[in-house]
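Note that this complex is displayed minus one protein chain, with the remaining chains in position.
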Amino acid sequence: MIAALDTIVTGLRRRYRAVRTSRALAAFFANPLNVAGLAIVVTLSIAAVLGPVAAPYDPASQDLANRLQPPTLAHPMGTDQLGRDVFSRLLYGARLSFGIAVAVTAIRLVLGTAIGLLAGYAGGWVDEFLMRLVDIQLAFPGLVLALVVAGILGPSLRNVMLALAVVGWASYARLVRGSVLSTKEREFVKAARLMGVSRIRIAVRHLLPNVVGPVIVLATMNLGTVILGTAGLSFIGLGAQPPTPEWGTMLSAGRHHLRGAWWLANAPGAAIMLTVFGFNLLGDGLRDVLDPNHDTTLEKPT
Amino acid sequence: AGDRAADETAFTIGLASDPTDTSRYDNWGGMAPYWTRVIEPLVWGTDDMQPKPWLATDWTATDDTTWVFDLRKGVPFHNGEELTADDVVHTFEENILTERGDFVYGWLHLEPGSVTKIDDYTVEFETTDPFPGFPGTIAHNMIDIQHPDADRRAGKIIGTGPFTLEEVRRGQHIRVERFADYWGGDPTPTALTFRAAEDETTRTDLLESGEVDLIYNPSKGRLPALRESDDVRVDAQQSAGAISAWINIHREPTDDVDLRRALNHAISQEELVRTVLEGVGEPARGPISPVIDWVDEDELPTYERDQDAAREFVDRSAYDGEELTCLVSADMDDGRTISQVLESQFDEIGVDVAIELLENASVKDRTDRGEFHLQVGSTGSNSPGADYIMWENFHTMGVDNKDLYEAEGTGLYNLGGEVDDLIETGYQSYDPAAKRDAYVEAQRRIMDAAVVVPLFYQEYVVAADAAVEGLELHPIERFAEWRDLTRTA
Amino acid sequence: MTAQPPDSALLSVENLHTRFRTSEGPVHAVEGVSVTVDEGEIVGLVGESGSGKSVTARSIVGLQDPGEIVRGSIHLDGVAVTDATDRQLRRLRGDTVSMVFQDPTETLNPVFDIGEQIAESLKVHDQLDSQSLLEYLHVPPFSSRSEWREYRERAIELMAQVGIANPEDRVDAYPHELSGGLRQRAGMAIALASDPDLLIADEPTTALDVTTQAQLLERLRRRNAQRGTAILLITHDLGVVADICDRVVVMYAGEVMETGPTDRILESPRHPYTKALLECLPQRVDRGSRLPTIEGSVPEPTGDRTGCSFAPRCDRATDACRDGEIPTVDLGDDRGTVTCGESSALESHAARSGTATSDGAPESGSATTGSAPGGGPDRSTSPLVELEGVSRRYSLANGPIERLLGTDDTLRAVDDVDLEIRAGETLALVGESGCGKSTLASLLTGLETPTTGTVRIDGTPVGTAADRDAETLADVGVVFQDPRSSLNPRLTVERAIGEPLRSNGWDRSRRRERVQELLERVGLADRHATSYPHELSGGQVQRVAIARAIALDPSVVVLDEPVSALDASVQSRLLNVLADLQADLDLTYLFISHDLTVVEHIADRVAVMYLGELMEVGPADRVFDCPTHPYTRALLEAIPSLDPGGSTGTSLEGDRPSPVDPPGGCVFRNRCPMAEPKCAETDPDQRQFGPVRAKCHIVHE
Partner (left out) sequence: MIGYDYLASRLATSLAVTFGVSVVTYGLIFLTPGDPAEIILSQQLDRQPSAAEIEAFRAEHGLNDPVPVQYLNWLTDVFRGDLGTSYYSDMPVSTLIIEVVPFTLELALAAMLVALVISIPAGVVSAVNRGSPIDHASQLGALLGVSMPNFWLAYLLILLFPLTLGVLPVAGAGSVGHLVLPAITLGSGMAAVVTRLVRSSMLEVLDEAYVDTARAKGLRERIVVYKHALRNALVPVVTILGLQLGTLLNGAVVVEIIFQRPGLGSLLVDAVFERNYPVVQAVTLVTAIVFVATNLLVDLTYRYLDPRVQLGGETA
């Protein structure tokens, strides 16, 4: 018991030391852009967590008498076509948009990484087959897939997520496979084989940790793309169901009011932009820190 | 804008749908038969949706299934030749009833070989079954008459309309020019360009930038500003369309009339029109536009907005708080806002509704299977022959109801029994008064059973450069008349 | 810095300070270096890795970026480089000074053929001030084809001059299509295109084989003799210095420690550092005895320093050395200068100082197993490892479709090798790069399957690693060629060493104990257990790799170039560790190296490999003292001798043939100075010459 505690403590201490003394961290914080990115992401995360508590109004409560009110003190971002408070909707939406982004990216990441790892490590026909699958996904118009998924399952938020996840994993698979192929040839992997380490353990303990760097970078940037993707899907009518205050859907619904009720589209638009911006800043920073040789964001937005 | 400087009598019109869709309008060489007025049918429609003589001057039903049409004399085709019965027979037999596919038979109740020439100016139509709505039904832009020399698929359109087809640019525009020998008199505009402008903001921007002179249905958000503007004239015209929330009366719990009445009492049509519709539309009391002659609003029961009454109805009903689904087509203008207003107002009377905004095809799929409680839907007609609205929607054998009725004896919006009889009577009645009585009674019963929550009768809006005058709008927006279009200095 | 450089000096660097700003504070890479190079002179700049040699060189040509010169001056042909305008700098580079960079694989632009790269250099030299981008991009109206063609012609000439055979064929080659030696020569051609007065060559031969190195040094010497080109040669190899330099500058931690004529420095080094450096070279130590080492490590270039930077490692250091200003003393008579506070340094004092600790007498003679002739491993016992007729061919077809189509180019990496390793001995495998050493090792360890032949360990035939049981796997320890890449960067030292234990089912506490024991054995402190590889120096990383290799008590350890990447001082310490381990644990070593001086020091027996074949196998003393095979002889002759003025033997001419298409008959014949017609006809058999086995038609007992 005490021994276990002890190992945990030393483990933590080691981690802490590794983090504190890490050049990477210092380098990360040396760049103001990285700090800005982190700040944006952290702020938005807080908004996502606390949004519903902090929102002044119920995001769904309509007030047709006070529709399309320009920003005032009572409604800092005005009201929408149905008299709902845009600011409150934005706050509620933060959680949704963030949630989608994180969930979709997580699915893509896990799926893509698993496939890439398998393809790269197994090699041969398995690799050949999986890579053709990746090619098919990339060559397939993502839109059709999204339309069909939404069509089959109905365009709920969950299905939008599914649709986006299904079309995005291939970039991860490619990236991971590429890294695995080169890492596999590194001598520490050969060393592990000679030490009798099992294949699974080699894949999971030796290869995986050495390929996650670029994957995390890609994922960070992907978070932004996913939010843009939901906006795109909303544009062609496959967004979240009303009255869900999802940002992409709000932007898309407000797009015809850009001239008159400008706050309708610009508020969610700015929120999306800021988020994507923040994630990308963060991703850039992480890239410099985690993997200076990362070459491509094999990203194919829908 | 450049075109206009060159020619003060040419106009550009921005349409909300693509008028050049080859795959849809290939029979006209990629030109929408609507709006463009290059081709004309035998029958036209009056402002109150009655068939009106056009290329045919008169028609009579000689028996239950035979119609005889007299043709107008002295109508020249664009190639200079005169319209005769041969041309009509040729058009129907060689084109309409052969090339367009079998579905036309069901629509027109005609089959190949059923159109015959009696003399040079008389044609006889033999319908497959009694069809009193025939003249109104063929008063449709697609049932046009063309010269046998026309090569439709190749884009060589030889019609009789006031304009001749000059150019089709796929996905872009159609250009027509004045036909000087038009039988109805010389049109004023020398040329018209119909531009596709499907996105409402883009369309409105095109008007604002001066690239087009006139647009249909500007962006609602821009209407207040356009109405205020001195440079733009905004006209609205009531159409043959109506929007309602349709209720699936064969599914629990909306099979309970009390719940349906409650829903009816929950809504204020006036408020809806005034607010989210920016005043475009008329508060409705029934599911069909009163522009159509056999609709009489005053005969219908009314449901005032009354939340207390609504709650009482809810209490009385079998409804116990479950979530009702409400289908909305993503294509429907304002569908998203309208459905949200409904949802919120139903919520106030304690009825929980979840909106499902779906693309058209998915909506169709769901309605086919009857898996929904409410649907925000519309009725309307592009020809004066609107009988099918009653038949297809409310008759047990109508397309919406038939499958479910045949499979499990239900349907969607069909009350069955006497209502079916009334609709059949109306459908087959050659006497306008009898038809009207039957249909009005059917509608009364439908509203009494609260099969729909009527929302509003549709209006369409045209915004034009303030200098443009002489536009004649028609309840069927595709029947617009450009002949007198002029531009003031 | 009293000595005023003579005005005539082509290059005079004075009190140069170059600094890098990093996130951990400034790095003082160069701290007050003064160097001069006269016209026609060859000056060697030596020092351990990180001592600031490259930074000094880069500063001279104005390429110190991202570093900055914070103090001092550089004069090249009378022009002050530090104050020069871009234009002046271009003139200097195009006209006066040229530079060859450290690594031949990286100094050539991979996307242009070498003809283009040399031609460009010629053109710059000819038309220094009219360089238009479009012209250099070969955009038609701006660039004259015929002119470029002319430059290419001249490029071919230049290639011939630097010793590239068949330059007409090679001019269109891309860098990746050339061998390391050819690439380095192409780099040389680029540098010489401007006919510079001064050539700065930064470790031009470090990455090359001895034979290639010898060829290249010969070219440099000839250039210097014929055209009077002055050369500043940067190297850490004192042998190279001895070979061609007139004068030597010894650097340590960004400072100059000692300068002087080559003979004087090699014969009577004055600075304790220079002395220590010379002492730990294996050439200078008797075969098999312990190597002297320099304790401690090079100071971090960050932070302030006072006094002599070598003081912490110098056993003669006084307090004055640690704090005071260190004088630079001119020894007079053109014997150079010494920067040392210890007066004793000024005395000429040969050989063994106390600084390089020759750490004691060999412990009960165990470390010298191989030294006493005949006292080696017991020859009567059956061999521990046997390779019998082992070959390994690689198919060059890649992609399943190609394989289906049966594209059939094969590469002979190892060809019909018979070799046995006896328990307790150190067998060294030597040969030029790419001759198949690592492949042979992989066949033994089971990373590769032999195409033909059998590998036996302890008399039992073994398959690939996947087929071997845990015991057999544990029986062979491996230290890979590149120590850093053989450690998972995400695992701490403790976990890395524990990995083989873990897969053999050791529990946590046992593992921990064992790791501690191993760390101690290889001479690492306990605190390193929780370090990550990137936190360790090259020598430390190599120790970790060794610790891991012996974790499961193997009987044989395969060491693939274990010391090649290390500095002389670190190398000597590591060789001592290996010797101790062998003595204590009764290990058998397969020691792979291309460095013959190291091999001579450590090996009991030597196997010489060429193009996948074994040319000669025999006891180390016999092979080194009296080589049998002409190839072995050529290899030995190519080693730069440390004796000043000592002759460098004739270097092996010609390029190594490709293993895809080896010559028929004897594979060495086209480079063999003794080749006869029958060598081309038949492949010679292995023949026994006393204790030695060789594969040659020509040589006789």
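In this document, chain identifiers A, B and C correspond to the written order of the chains, with residue numbering beginning at 1 in each.
FYI, a residue touches a chain if its C-beta (ideal position, glycine included) is under 8 Å from a C-beta of that chain, and two chains touch if they have at least 3 such contacts.
Nothing here was measured: the structure is a model prediction, and the numbers come from that model.
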**Study point:** Chains in view that touch the one left out, judged over the entire complex
**Key:** A, B, C
Point to revise | Selected from C:43, C:190, C:443 or C:639 as touching the chain missing from the view | key: C:190
Point to revise | Per the touch definition above, residue among A:147, A:160, A:173 or A:240 touching the missing chain | key: A:147
Check your understanding: Looking at B:251, B:402 or B:474, which residue reaches the missing chain?
Key -> B:402
Check your understanding: So that we can see where the missing chain sits, which residues of chain A does it touch?
Key -> 33, 131-133, 135-136, 138-145, 147-148, 151-152, 224, 228, 231-232, 235-236, 248, 251-252, 255, 258-259, 265, 269, 272-277, 280-281, 284, 287, 292-302
Study note, to complete from the structure: Omitted-chain footprint on chain B covers residues 22-24, 26-27, 101-107, 142, 153, 169-173, 195-199, 201-202, 205-206, 208-209, 211, 359-362, 364-366, 368, 380-382, 388, 391-393, 397-400, 402-403
Revision key, fill the gap. Residues on chain C facing the left-out chain by the touch rule are 58, 61, 63, 86, 90-95, 98-99, 101-103, 106-113, 120-121, 124-125, 128, 131, 133, 136-137, 174, 176, 187, 190-191, 193-194, 398-402, 405, 407
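Heads up, the rule we're going with is that only the chains that are shown with their structure count from here on.
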Practice item. Using the contact definition from the top, classify how the chains connect: line, ring, star, complete or other. Key: line
Point to revise | Chain whose Cα centroid lies nearest the overall Cα centroid | key: A
Check your understanding: In whole angstrom, how far does the Cα centroid of chain B sit from the Cα centroid of chain C?
Key -> 87
Study note, to complete from the structure: Rounded to the nearest Å, the gap between Cα centres of chain A and chain C is 47
Study note, to complete from the structure: When centres are defined as mean Cα positions, the distance from chain A to chain B in whole Å is 45
Check your understanding: What parts of chain C, by residue number, touch at least two of the other chains?
Key -> none
Study note, to complete from the structure: The chain A residues in contact with chain C across the complex are 10, 14, 17-18, 23, 26-27, 30, 124-125, 128, 186-188, 190-198, 201, 206, 209-210
Practice item. Going by the contact rule at the top, pick out the chain A residues touching chain B in the complex. Key: 60-62, 64, 67, 81-82, 147, 150-151, 154-155, 237-238, 241-243, 253, 255-261
Check your understanding: What residues on chain C touch chain A, complex-wise?
Key -> 23-24, 400, 445-447, 465-466, 470, 473-474, 476, 478, 480-482, 485-490, 492, 499-500, 502-504, 530, 532, 548, 552
